[in-house]
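Missing here is one protein chain; the remaining ones are kept as they sit in the complex.
Chain IDs A and B follow the sequence of writing; residue 1 opens each chain.
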Amino acid sequence: MTADLDASTLRIYWLLLAVPLVLLAVFYLYPLSRVLWLSVTVPTPGFENFEKLYSSAAIQRIIWTTVRICVLTTMIALLLGYVVAYAAVHVRSLHGEMMLFLVLLSFWLSVLIRAFAWLTLLQRNGLINDWLMSWGLIDSPLTLVRNEFGVALGMVHYMVPYAALPIYANLKGIDPRLVPAARGLGATALQAFVKVYLPMSLPGLISASVLTFIFSLGFYITPALLGGGKTVMIAEYIAVQINETLNWGVATMLATTLLLAIFAILAAMSFFVDLRKMFGVK
Amino acid sequence: METGTSNGFRITLFGAWLAILFLTLPLVVVFPISFTPHRYLSLPDGAWSLRHYATLIDDPSWRNSIRDSLITGVASTVIAVVLGTMTAIGCWRLSSRLSETVRILMLTPMIVPSIVHALGFYQVWVQFNLIDTYTGLIIAHAMKSTPYVVISVSAALANVDLKLEQAARSLGAKVVQALWMVIIPAARPGILAGAVFAFALSWDELVVNLFITSRNVYTLPRKIWDGIQDNIDPAVASVAAVLIVLTVVAMLARFAVARRQRHTPLST
Partner (left out) sequence: MPVSLRLEAVSKRYSDQLAVDDVSLEIGAGRFVTLLGPSGSGKTTILMVIAGFARPTSGRIFAGSQDITDHPPERREFGMVFQGYALFPNMTVAENLAFPLKLRKMPRATIEREVERMLDTVRLVGLAQRYPRELSGGQQQRVALARALIFNPQVLLLDESLSALDKKLRAGLQEELRDLHTRLGTTFVFVTHDQDEALSMSDEVVIVNHGRIIQRGAPKALYDRPQSHFVADFLGRANFFDAVVAAASARELTYRIAGCAFRHALHAGDAAAPAGEPILIGLRPEKIALTRQEPAEGTNKLAAEITSVTYEGPNQHIRVTTPIGAMQVVAASSQLEIEAARGARAWLSWRPDASVVLHDDR
């Protein structure tokens, strides 16, 4: 196709690409490279920052907490997202549209607003504790926030639409005659689902899980608000290193590690999934 | 398409609605709190008050933060739309392995966690003297939003016949004229969708703002964040309520437009 174009036309189209690319290089890729650069040059050149990944118990705890919460969050969000998407695909169109509308609504609402709403509900003097106590169900307030429970809850709440929407798009593309065909051949509803439908939805499920997981790794706002300084995930820890201890070396090292981990996961996935389809480019 | 009303499906549907309620109901809590007469987060026990809504209008720091968010949002959206559309069009026409690589590069900001590029922006913005400036914030937001515009416009362009550009040129249009008069209008839905996404992204952005702005540029999310950190100001609930209502209205409007478009007889 490109060979069709004469030189001056080619120039115009490459210019269209070049301008954004140059701006991206200067104002985005260069900043990213600075982060990588700092991780191996501050405070002294070398990999000593990265050695802390092995030597610092605090850092290991943070990483473990992050991975633990993200895995949990992803699994729950996927389950809920799949259930919602499945239901939305299989009901009458108006019903399905309503479900989709509400999921989209949740998707578009500000992450801050959502975290704030959860905070007001889950606090020691928050609404849930107030109600539970006024109904006499508990004597003292439950600790629903400033711990992993609160963080996971907030993150799941944020992630369900991120899981549900791509799964929905994927499920919509499954031929609706397949399951009835399986039933007609003698399968029970459960068998038809497990042996026919689920495998067909697997690619979408895998894409959604990878997307959800890698987005949740870098989360800052929700865990910071709901973790209350007690449950700290990696993004917040990085911010603390910068703002409070001015430890740019550790901060950039962790940021680099996070970035490399995400790229590694994506690279591994690229063998199984078309990455472009996953991000909606194709 | 219905799978019939088997028990398994009924349970699934019930579970789905539970999940949806989980998604939407917590936000409802914001509304009663916003009407509390007290100066701390509480439910209005008896007396309802609009004082916290009034704060949004009377208090200059709230007004200014809304203004700052609007300025950054509009400006960064314009830039993101221009850059994203240029990228999408170039990739659409060139369709080579090299241009595909460029497209993937342009998507990097989507994959990188906010905290990571916030650090980067901080370092480089100090170098470029852009800290705590509108320009600096606008550029950072534009970089973050561009990938979404690229995706949105690329999707719209996938349905645009490549021959349209040739047809326009055969009729006497120069390449730029063909793009401006034919191709871009054909991709308009994608451009608009991308613009909405870009604006929403900028409007909600907090992490980057925390790092590269301080007093001079003070956007709404930062004001909310600060409002939550210390004693939570119920005005935050009012802002939250307003934002929720705005989002619902915007989505309903879009929904209605999409429905009307679908029901107008257009095809042969």
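Following the convention adopted for this analysis, a residue touches a chain if its C-beta (ideal position, glycine included) is under 8 Å from a C-beta of that chain, and two chains touch if they have at least 3 such contacts.
Predicted model only: the values in this text are computed from it and were never measured.
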Open item on the list: Just to verify: which one of B:Ser95, B:Asn129, B:Gln177 or B:Gln229 makes contact with the chain not shown?
Closed with: B:Gln177
Task: Which of A:Ser8, A:Thr44, A:Ser93 or A:Ser140 contacts the chain that the document leaves out - done: A:Ser8
- [ ] Could you tell which one of B:Leu43, B:Ala186 or B:Val248 touches the chain left off the display?
- [x] B:Ala186
Task: Residue numbers in chain B that touch the chain omitted from display - done: 161, 163-164, 166-174, 177, 181-182, 185-186, 188, 266-268
Open item on the list: Using the document's contact rule, name the residues of chain A that touch the chain not shown here.
Closed with: 3-4, 6-9
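Operating definition for what follows: only the chains that are shown with their structure count from here on.
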Open item on the list: For the complex, give me every residue of chain A touching chain B.
Closed with: 1-2, 5, 9-10, 12-14, 16-17, 19-21, 23-24, 27-35, 38, 80, 83-84, 86-92, 97, 99, 101-106, 108-121, 127, 130, 157, 160-161, 176, 179, 189-190, 193, 214, 217-221, 225, 235, 238-239, 242, 251-252, 255-256, 258-259, 262-263, 266, 276, 279-281
TODO: Would you tell me which residues of chain B are touching chain A in their complex?
DONE: 1-3, 6, 8-9, 12-13, 15-17, 19-20, 22-24, 26-27, 29-30, 33, 41, 43, 83-84, 86-87, 89-91, 93-96, 99, 102-117, 119-124, 139-140, 143, 146, 150-151, 154-155, 162, 175-176, 200, 203-204, 206-207, 210-211, 221, 224-225, 228, 232, 236-237, 240, 243-244, 247-248, 251, 255
